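Reviewing the structure listed below.
A selection of the complex's chains, in situ.
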Amino acid sequence: MPLVTVKLIEGVFSEAQKAEMVERLTEAMVAVEGENMRSLTLVILEEVKGGDWAVGGKRMTADQVKAIAAGERPT
Amino acid sequence: MPLVTVKLIEGVFSEAQKAEMVERLTEAMVAVEGENMRSLTLVILEEVKGGDWAVGGKRMTADQVKAIAAGERPT
Amino acid sequence: MPLVTVKLIEGVFSEAQKAEMVERLTEAMVAVEGENMRSLTLVILEEVKGGDWAVGGKRMTADQVKAIAAGERPT
Amino acid sequence: MPLVTVKLIEGVFSEAQKAEMVERLTEAMVAVEGENMRSLTLVILEEVKGGDWAVGGKRMTADQVKAIAAGERPT
């Protein structure tokens, strides 16, 4: 039953990171709900274009998010 | 940036389980995206009423999901 | 895989109508995707409060929607 | 009022299937809610990339879903 949807900005995460994300989120859910629920646990990743995500009115690009992740830019 | 939304059937999880879910999902995301992204990581839990969730046309109640979690009912 | 989500105003539809809705939507999907996909087909109903749905800036209540459905009010 | 959103994996369904899906889902809703509600009934299809949909932690591609639909692979 549980449906986990993750919204991301396109281009921020690599394929390997997305694969790891799916795995870790599924394990996080199974740790709470129990192993019997694993096959019912869905994870969907949804990507929006850079610039189509704004915080406090400031549109964020993939590069800006990567700079935050790298500690080169404040949140 | 990342926004994690979890859809659940109301009444399946206790408050303690929901708190643990939020914590584990946040840690799962931070493990992938890096510590600098923590304050930008959102988790929202959304609950729908029992019966308002159907798999293969069969509506599921909270009790049925709990029975699956307890291994008393096949998925 | 296919996930069908229906947003509704709370109180417009009876339990019997919601059950019929789940059944008919599932059959509609299976008619397109094929019988083998039935067990992977999800339907979720989500209800918002009357007044929390607006068209052209006009907030709609459950009673107004029922009046439209009954032909007592223009759309 | 009713808003039907369908999430799909990109590339699983043809344009013709998507057109049929919209038509059948609309008819399913109108059969429950009544003909007067037809012009208020919305259907939106949303596609995510293959691999961005996981069940039980297993990421699904469009080809895998097509193989399930064709009965060449278990669900």
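Going in written order, the chains are labelled A, B, C and D, and every chain counts its residues from 1.
As a convention for this text, a residue touches a chain if its C-beta (ideal position, glycine included) is under 8 Å from a C-beta of that chain, and two chains touch if they have at least 3 such contacts.
Model, not experiment: these values are computed from the prediction.
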Report the copy count for the entire assembly; 4 chains are displayed in place.
6
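One rule holds in what follows: only the chains that are shown with their structure count from here on.
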Would you kindly tell me how far, in whole Å, the mean C-alpha position of chain D lies from that of chain B?
23
Touching two or more other chains - residue numbers and ranges from chain D
7, 53, 55
Per the touch rule, the chain C residues reaching chain B in their complex are 15, 18-19, 22-23, 26-27, 38-47
For chain B, which residues count as touching chain A in their complex?
1-9, 12-13, 17, 20-21, 24-25, 27-29, 31-34, 36-37, 39-40, 53, 55, 60, 65, 68-71, 75
Can you list the residues on chain D that touch chain A in the complex?
7, 46, 48-49, 51-57, 59
